[in-house]
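Read the structure below first, then the notes.
Note that this complex is displayed minus one protein chain, with the remaining chains in position.
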Amino acid sequence: MAHELPIAMKQWVLRDKSGFGNLLLEEAPLPEIGDFDVLIKVHAVSLNYRDLMIAQGTYYWPLKPTVVPASDFAGEVLRAGPLVTRFSPGSRVAGQVHQTHIAGTITASDAMNSLGGLLDGGLRQYAAYHEGGLVEIPANLSWREGATLACAALTAWNALYGGAKALRPGETVLVQGTGGVSLFGCQFAKAGGAEVIATTSGEKMGVLRAAGAKHILNYKTNPDWGKTAKELSAGKRGADYVLEIGGPNTFEQSCAAASIDGTIAIIGTRAGQSPGTTLPHTALVQTRRIMIGSRLQFEEMSRAIEMNDIKPVVDGRVFGFGEVREAYEYLWEQKAVGKVVVDVE
Amino acid sequence: MAHELPIAMKQWVLRDKSGFGNLLLEEAPLPEIGDFDVLIKVHAVSLNYRDLMIAQGTYYWPLKPTVVPASDFAGEVLRAGPLVTRFSPGSRVAGQVHQTHIAGTITASDAMNSLGGLLDGGLRQYAAYHEGGLVEIPANLSWREGATLACAALTAWNALYGGAKALRPGETVLVQGTGGVSLFGCQFAKAGGAEVIATTSGEKMGVLRAAGAKHILNYKTNPDWGKTAKELSAGKRGADYVLEIGGPNTFEQSCAAASIDGTIAIIGTRAGQSPGTTLPHTALVQTRRIMIGSRLQFEEMSRAIEMNDIKPVVDGRVFGFGEVREAYEYLWEQKAVGKVVVDVE
Amino acid sequence: MAHELPIAMKQWVLRDKSGFGNLLLEEAPLPEIGDFDVLIKVHAVSLNYRDLMIAQGTYYWPLKPTVVPASDFAGEVLRAGPLVTRFSPGSRVAGQVHQTHIAGTITASDAMNSLGGLLDGGLRQYAAYHEGGLVEIPANLSWREGATLACAALTAWNALYGGAKALRPGETVLVQGTGGVSLFGCQFAKAGGAEVIATTSGEKMGVLRAAGAKHILNYKTNPDWGKTAKELSAGKRGADYVLEIGGPNTFEQSCAAASIDGTIAIIGTRAGQSPGTTLPHTALVQTRRIMIGSRLQFEEMSRAIEMNDIKPVVDGRVFGFGEVREAYEYLWEQKAVGKVVVDVE
Partner (left out) sequence: MAHELPIAMKQWVLRDKSGFGNLLLEEAPLPEIGDFDVLIKVHAVSLNYRDLMIAQGTYYWPLKPTVVPASDFAGEVLRAGPLVTRFSPGSRVAGQVHQTHIAGTITASDAMNSLGGLLDGGLRQYAAYHEGGLVEIPANLSWREGATLACAALTAWNALYGGAKALRPGETVLVQGTGGVSLFGCQFAKAGGAEVIATTSGEKMGVLRAAGAKHILNYKTNPDWGKTAKELSAGKRGADYVLEIGGPNTFEQSCAAASIDGTIAIIGTRAGQSPGTTLPHTALVQTRRIMIGSRLQFEEMSRAIEMNDIKPVVDGRVFGFGEVREAYEYLWEQKAVGKVVVDVE
């Protein structure tokens, strides 16, 4: 409230989308706020695979010519436009990746208008957004933790709880690898009374175990892991939900792992790679494409995180605001265990 | 009631499953009925693609060594076991293909126990079934028409009205070809206030038009029919439901035809052939495998058929009980327009 | 576009909410439009029971001290703010009663912000609204017909197609009386392949028949109409959906009319009066309170109206813009058959 605002600020921008080297730190005026907007002091940002694709020019939705990257941030509301009712100075918020996706099915227009894509994202000291595109972050999370939710966590939540049928206690979930979606998938499944089977190449078993996975399969030494997963599932019924992250041959194994009426959630970013196989005759699996989630789902997820005191897994190395390129490289090299976070000073 | 029952009857059987020539007509004793069974005088049978596969040895579920073929029949109840409450002599009934699939998701055990597969089917003069596996046929249908519902009609009904989200007025449905599922799909969609776009190779447009299709696309002259279908759909939103019958490349066109949140229903029999392609990044389509449907759905469908006076399309050539092999050949050669029916004397 | 705009316009306002006599016609400046707003030339308005309650001071949600009344209007977009993407000049639109209710469940905040209540409504020559609160009206409707949808039609649509389970062909719907919700209920049920049973006091049977009701019961001469309705329903199963408008004793009869798993939709405006009875032990009926509907539902409904060429029932007497008080009286005295419409010059 009494916070004195500067006239200018620092922000990262992307013009040429052909590599992380094009990420530039520059000065900019503070954003102005309209009637329904709030001004936010950004405190932390987390990076997603999608941000790498955008910087490398491999993303498949339209982009703003000069864009402030990164969809995931957490920050504090400093000022509120005269018609704002959802937040007030001091509110701790994150942004909806798809700003206009409030509830129900995402539309093509919602899908296009994403933070860090066609709209400026969070890699800046101050940001202004319409109140309708923001959500309060859980009270039990730090700024860093709160900055990890908008993309990976909401994707996992949507996959498990956002469909016509929601996960219930006693069901089995299969997650692939140790990326953000998989780790949140473990935590959200366990909070809901389900059991998790995870696959990995073997190096990062500890983080899966800590996130709540009951069984961990090494897909390198066990290429037939789908069948094994089915045998390990409660009542050998197979997985009720599979979080299909993609890559060659995973869809086939996912089908083998699934229960007769299981749902295979095909996660957005890499979905173009799958399903590249045929469904077996004896499976009734449904596939459901996940494109992050709605604001309503974000709000539900935040309540679940707070009520169950779930802590997002943040990688041990946190980057400073001047180290954004290094943070991109680090995520690209798959060195991280948990979300890659940048502090915004 | 006063119907005098013979001691023996005629029935068709399949032992060696290697071609239609193995279909044999033989004598058998009348089936006995248990406490919960009814005895039925079969009046008509219709054939499905599944019956061809069974006779040719290409079916993928276990079969009874010597089986009476054909899942779809209509007949009259003659006798009822002492504990039967659902039917009485005079009831006009058809059988559930999967006898124990009452409601909800089909289980693996339900899927296996199918008429004409692991259980004796309808190609016989008299049949006995547990009352739980039977459904009353609509009052507006003849025996021949009533014999067409159990497989093709119920599949189409389930695809449109059996999922978590049911078809509503104002939506668009895409059907492929002029097979039984597609024709019923046209009729059920139109009854529900939806619009139908159909594909065909061009020869059987009349039957699609009669069944209610608004737009008909020739997939031979327009290989890019998916895009055309989307442009023809209401509001150019794309098809809300696609009845995917399969075959090379149809899945890719179905994705192009579908709305962003459309459902592609993958029809059981030929499902092993699809989906053999990748999902485009910008589609959120869901796929849903259809394995016929439950008894509850059959009952709902029967009410809808009767209330809306829907008449199944029966091919002009109806076969006599002695012409079963000819009926199989006729269906195999794809000469039929509508369902292929055999009268049972 | 080339439309030359005046500086001032006429509008009706309500200050003192103690009777229709307080409705005043006054001059006002043209509304200004923000970045996301459009300016609309209003062509027609329809009145609802809710408008009567607001004018009489019996409404239960907060009101703007001086409010332009009426939630239901249809008009043409004249100007669009610089960031508007959903509409352009020439678009034919109606407004969402609850402006921010986009999809999913209505929130308390959505419910409060209604047109003609806390926000200015349609009884004025020009209006400005955020593009997010508007919907295109069906192409087959006139301005008068398009002005009848926002409240009564959307309520009926939501009751039949907006719940977790949507109406399907073959089901039975019961509507009460000849008000707007009931007449739209008849039309939407029939378009979806269902059968309608309607109750009335006997004078307005013709309009129910024209709207598609199959059976019409006189609740005055047959106080036990619930039981009769059940017997008249398809298969004597009872009504799958009841549109419960309220009044003494109707809930009890609605329970008697409903199928074992039927849904009784309790319509918003008069909901405070019901359910004032106990549920019978042998009914599993669900009740579902309807508070109009979401923008997503409005869009679905508009497609259904256009695709099935449904024509709203407009009362034969249409009022001029100077006759607003007379229109309120006319609705109050229950003289209308169909919606009461005011032309806006």
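All chains are identified by letter, namely A, B and C, in their written order; residue positions are counted from 1 within each chain.
Note that a contact is a pair of C-beta atoms (placed from the backbone, for glycine too) under 8 Å apart; a residue touches a chain by one contact, two chains touch by 3 or more.
Quick caveat: nothing in here was measured; it's all calculated off a predicted structure.
Undergrad: Of the listed residues A:76, A:306 or A:323, which contacts the missing chain in the full complex?
TA: Counting the whole complex, the residue in contact with the absent chain is A:306.
Undergrad: Can you say which of A:33, A:194, A:232 or A:256 touches the chain missing from this structure?
TA: Hidden-chain contact among the options goes to A:194.
Undergrad: Give me the chain A residues in contact with the hidden chain, please.
TA: 161, 165-171, 188, 191-195, 234-235, 300-308
Undergrad: Given the full complex, what residues of chain C touch the hidden partner chain?
TA: 60-61, 105-108, 111, 163-165, 260-261, 266, 268, 271-289, 291
Undergrad: On chain B, where is the contact patch with the chain that was removed from view?
TA: Given the touch definition above, chain B has residues 34-35, 85-86, 100, 102-105, 109, 132, 294, 296 touching the missing chain.
Quick note on the criterion: only the chains that are shown with their structure count from here on.
Undergrad: Report the inter-chain centroid distance for chain B and chain C in whole angstrom, where each centroid is the mean of the CA atoms.
TA: One centre to the other, that is 41 Å.
Undergrad: What whole-Å value do you get for the distance between chain A and chain B if each is reduced to the mean of its CA atoms?
TA: 42
Undergrad: Residue numbers in chain C touching 2 or more other chains?
TA: Expected reply: no residues.
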